[in-house]
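Questions regarding the structure given below will be posed in turn.
This part shows subunit A:
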Amino acid sequence: MIKLIVFLPLLAALVAGLGNRMIGNVVAKAITTGALLTSCALSWPIFLAFVAGNASPSVTPLFTWMQSGGLDIAWSLRVDTLTAVMLVVVTSVSSLVHIYSWGYMDEDPDQPRFFAYLSLFTFAMLMLVTANNLVQMFFGWEGVGLASYLLIGFWFKKPSANAAAIKAFVVNRVGDLGFMLGIFGTFLVFGTVSIPDILAAAPGMAGSAITFLGMRLDTMTILTLLLFVGAMGKSAQLGLHTWLPDAMEGPTPVSALIHAATMVTAGVFMVCRLSPMFEAAPVAQGFVIFIGAATCLFAATVATTQTDIKRVIAYSTCSQLGYMFFAAGVGAYGAAMFHLFTHAFFKALLFLGAGSVIHAMHHEQDMRYYGALRKRIPLTFWAMVAGTLAITGVGIPGLAVGFAGFWSKDAILESAWAAGSLGVEGGHLAFLVGAFAALLTSFYSWRLIFLTFFGKARWTQSEHIAHALHDAHGDHHADSDHDNPPSQEDAGHEPAQHGPAAAGLSDGTGGYHPHESPWSMLVPLIVLSIGAVAAGQVFHHVFVDPEGGLAFWNGSIAFDAHLAHASHEVPTWVMFTPFVVMLTGLWIAYNNYIRDPGAPARFTAMFGPLYTFLLNKWYFDELYNVIFVRPAFWFGRLFWQRGDVGIIDRFGPDGAARAVQGGSVLTGRLQSGFLYTYALVMLLGLAGLATWAMVRF
Partner candidate 1 sequence: MNHDMSASLLLVAPELTLTLAGLALLIWAAFFGDRHATGISIAAVAALVGAGALTSLAPAAGGNAFDGLARVDAFSTFAHVLIYFAAAVAIIIAPRFFRAHTPGGHGLMRAEYPILIVFAAVGMGMMVSATDLMTLYVGLEMNSLAAYVLASFIRTDTRSAEAGLKYFVLGALASGILLYGMSLLYGFSGTTNFAGIAAAMGADFSGGLVFGLVFVLAGLAFKISAVPFHMWTPDVYEGAPTPVTAFFASAPKVAAMALTVRVCIEAFGPTTLDWQQIIIFLALASTILGAVGAIGQRNIKRLLAYSSINNVGFALIGLAAGSEAGVAATMSYMAVYVVMTLGSFLCILQLRDAGGAYVEDIARMAGLGKARPWLVGAIALFMFSLAGIPPLFGFWPKFLVFDAAVRAGLLPLAIIGALSSVISAFYYLKVIKTMAFDEAPADAPQWTAEGNAVETGLIGFTATAISPLGYLAIAPLAYLSGNAALALFR
Partner candidate 2 sequence: MTDLSQYLPILIFLGIAVGLSALFVFLPMGVSRLTGTHNPDAAKLSEYECGFPAFEDSRSQFDVRFYLVAILFIIFDLEAAFLFPWAVSLQDIGWAGWTTMMVFLAELALGLVYAWKKGALDWE
């Protein structure tokens, strides 16, 4: 069964990818979507069996991959609680995104390719989560990286998409290098890459040290830090986060699937999977807390200033991943996985909702040109509200009623405080940072809702809308859209044109009429809304409760029942803090964008430098440009022109080619066609051989 779950998407990807135009759009879409739905349908029973507590971990061997000395790597599919959680997350979101893409990508000329990539991604992600050894995990890890690269650059005729794809790939390579070194080091220390073996041996390794370059270093700290660098790259943590916002160049369903719900959480998954190793390395755990909390705060601050709807959600993702990491850092792996689980639903929901908005607004992504969309696209509005309620963690602490984010985020914050009280360094600090970030989360999330759906329509200023209106007037909409691949995304909407265009000018709509998205897009929104509303309520007892969690996780992560218990005993003010900051954020957003729309401008005027700093994302890109990119280019040019062209090519390939060519010319000249030359060469050769033989003799 697990084989079917994992390999159906691969099969579908191959059929759709290789068949491509031969089998046609509908067939390719049907095959990939069908495969994913089947996988999803097969995954849920596995997960529910684990929830019910009547399933046990299993490993399905496939075949040997490589065997060399002590290195023994086999392809096998591991299914335990952790995998089961990831299985449902990946297959559910992926199948919903497949369905959603039917509507969203409807007019794209390259649909089979798109669906093949999506399925390929799903396969790689499933390989990652079912890996029983680090190398297979790395295979999946690279597979999702590849699929991500392909999908970000899906509109390959758009230079910015290509640049974003390359950036994602390169930044991820930095992380992957760390991951690789971590794998090598693990093999060096443990003599195996099998995850169960490593985890069994890890506690015994705590405190051991290795000598490297004359320094005594703590073995587990080094290994886990290296592995964590990999996780940072894939999960876009502070320092290696720069690719994620740019990745929004990809089609929106891709953002929802890869850059919100699944791939970016691979880092969290890896840390949880290897949690016994991290438990043996307190220093590394501290680092994880620090990075997680810092990312959480950083991304939240940046999100407050962004105007691109997808970028806001992208930074929000970054921030939420920070939550997960510091939860893992303080040892609350259950809470981290719980947040991963709920986040997958509400973040995919937000992205798909944003996609629906973008679709309705003729591919305008700037929120400044939105407004007053509540009545125009009501279903999308309600779905987005559900997602926002979930992400901001709306719920009533005392009554144990709330949306998904309420359960998972509060669990994280309470675990952080409890861990701090139990003596984990940075736990209290992480709580405070997390709480402040929760305020910001609430603010930017409601800001998004208010800017998009409330207030007055500000559509006329949008070039996209103007374009749509112009095309509708000019009546050659089809030509311009289809001949221009970079605007493939523009092709989604046919503006309705009722009555004279001038009629709507005064109300800011410009006469443009947004339409609700087709049902293929709305159904996934509805399904995800249900998840965003109920996932926390239904599953919290198995994920984070002390007793339920211990039984549920069943050793697949280092679940700390003591910590989980302590997190329920935190002071009341700690329990209520998230609730309060959530309301505060909501109020600020309401005040600034509904009650007093002039407030943001006044605020930015007052704190100009801060605003600019945040707007430019803390100048990370510029900093990297100066520190890494330019020197790298300089070195690259140096090695290329001096080293490669000047030395290697000159004396290597080019030199050899010249020598061969010269030899050829020489031979040709020797082959004069005259008998006496030939006889002379023969005699010279004979004389030479005879002389040589005599000398040797």
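Operating definition for what follows: a residue touches a chain if its C-beta (ideal position, glycine included) is under 8 Å from a C-beta of that chain, and two chains touch if they have at least 3 such contacts; residues count from 1.
For anyone wondering why these and not others, all candidates are chains of the complex that A comes from, given by their letters.
If you're wondering where the values come from, they're calculated on a predicted model, not measured in any experiment.
Participant: Pick the one that touches subunit A in this complex: which of 1 or 2 is it?
Facilitator: 1
Participant: Taking the complex as given, what residues does subunit A use to touch candidate 1?
Facilitator: Touch list, subunit A to candidate 1: 660-661, 663-665, 667-668, 670-671, 673, 675, 677-679, 681-682, 684-686, 688-690, 692-694, 696-697.
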